[in-house]
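Report on the following structure.
Removed from the display is one protein chain of the complex; every other protein chain stays in position.
As written, the chain order gives the labels A, B and C, with residue 1 at the start of each chain.
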Amino acid sequence: MSSDIQIPIDRESDIVTARQKGRELAAEAGFAGSDLTVIATAISEVARNIVTYAVRGEIRVTRIQLSGKSGIQVVASDHGPGIPDIALALRDGYSTGKSLGLGLPGAKRLMDEFEIASKAGQGTTVTMRKWTR
Amino acid sequence: MSSDIQIPIDRESDIVTARQKGRELAAEAGFAGSDLTVIATAISEVARNIVTYAVRGEIRVTRIQLSGKSGIQVVASDHGPGIPDIALALRDGYSTGKSLGLGLPGAKRLMDEFEIASKAGQGTTVTMRKWTR
Amino acid sequence: MAIPILKQGDTLIVSIQAAPTDQELLRLQDDLADQVGRFRSRGVIIDVSALDVMDSFASRTLRGIARTTKLRGAETIVVGIQPDVAFAMTQLGLTMQDVMTALDLEEGLQMLARIKEGTRRRRE
Partner (left out) sequence: MAIPILKQGDTLIVSIQAAPTDQELLRLQDDLADQVGRFRSRGVIIDVSALDVMDSFASRTLRGIARTTKLRGAETIVVGIQPDVAFAMTQLGLTMQDVMTALDLEEGLQMLARIKEGTRRRRE
């Protein structure tokens, strides 16, 4: 039983690998039913952003424990162009691409905790956590 | 007949207790009909914000009299993270959570008077009043 | 505790009691998505006449339920919003956009019948 997985992301098919492996680890961590799909969907969104905006990066999924509760942490990191205005990127419908602009705000709604760290020209790290209920 | 009630808020079910007790006191204070629902709705919004953003706090509802008019005062206070930008928090649709961002501006519309005092890291106090007509 | 779902022909009927919790409402959303499939339901009616208050949270949740069942092929109609509750919702700024509403269960059932009928006739 692993407690940590790391998936390199540099092409579209890696998005599918990341969400499938993330779902497996979430199941091992005690998530069930729609929670598994919710976690896989959030991973899919941040993984696709890596492919679209940063070309390559990685997704790391870890089982976490904190003061009695347990859950899962997803870290999506890349060394792409970064996000100049994080508040703007988190707004529903905002996209610099051709897409719906729901990826980041949507992933935030899907998970319990959500943070973005980004520096222009240096890359982006999205950290998301969800706790079992 | 009480003229002051205090409800500790630290879980979801307390939101219901707060709005029900608030409604009762408002009825005693002379409110009737839709005013009772309006007051209960405003209490529900600020109580939910305590649970969501500050984890715990309290709601105090008091009958008030001022130069001939009478009414009710609701004070929702917590020692949570505070609201960094109050003007922004009062904007329709602004939410740092997963919700509609209507709670504070909506409660303001429901009541006659509305004030927020908040200090980052120290907590938030929302004071609302409504007068019988 | 799970909110009970009644099946009546191709319609699912839910009556929300006083003050459901966050967890109960999410569970209801899940359960409805499931049962719409199991019973091949074409409509869902949610009776909220027992709610003392419809705050922004409850309203957002109902919208989520309506969208979820729609994705499963069933229309959701919210019935029984009391006049005082409707008044307070409006003051608060809630619009129930894209959620269908009807006066009561009877009107809701009629509305569903018309929708089914409509899919048969209308369109282009």
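Methods note: a residue touches a chain if its C-beta (ideal position, glycine included) is under 8 Å from a C-beta of that chain, and two chains touch if they have at least 3 such contacts.
Quantities reported herein were computed from a predicted structural model and do not represent experimental measurements.
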Across the complex, visible chains touched by the hidden chain are A, C
Given A:7, A:110 or A:128, the correct residue touching the omitted chain is A:110
The one of A:5, A:64, A:102 or A:117 in touch with the missing chain is A:102
Absent-chain interface residues of subunit C come out as 29-30, 33-34, 36-37, 40, 64, 67-74, 98, 119-124
For subunit A, residues touching the missing partner are 12-13, 15-16, 19-20, 23, 33-34, 36-38, 40-41, 44-45, 48, 92, 99-100, 102-103, 105-107, 109-110
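One rule holds in what follows: only the chains that are shown with their structure count from here on.
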Outermost chain relative to subunit B, judged by CA means, is A
Distance in whole angstrom between the CA centres of subunit A and subunit B is 36
Two or more other chains are touched by the subunit A residues none
Within subunit C, the set of residues that touch 2 or more other chains is none
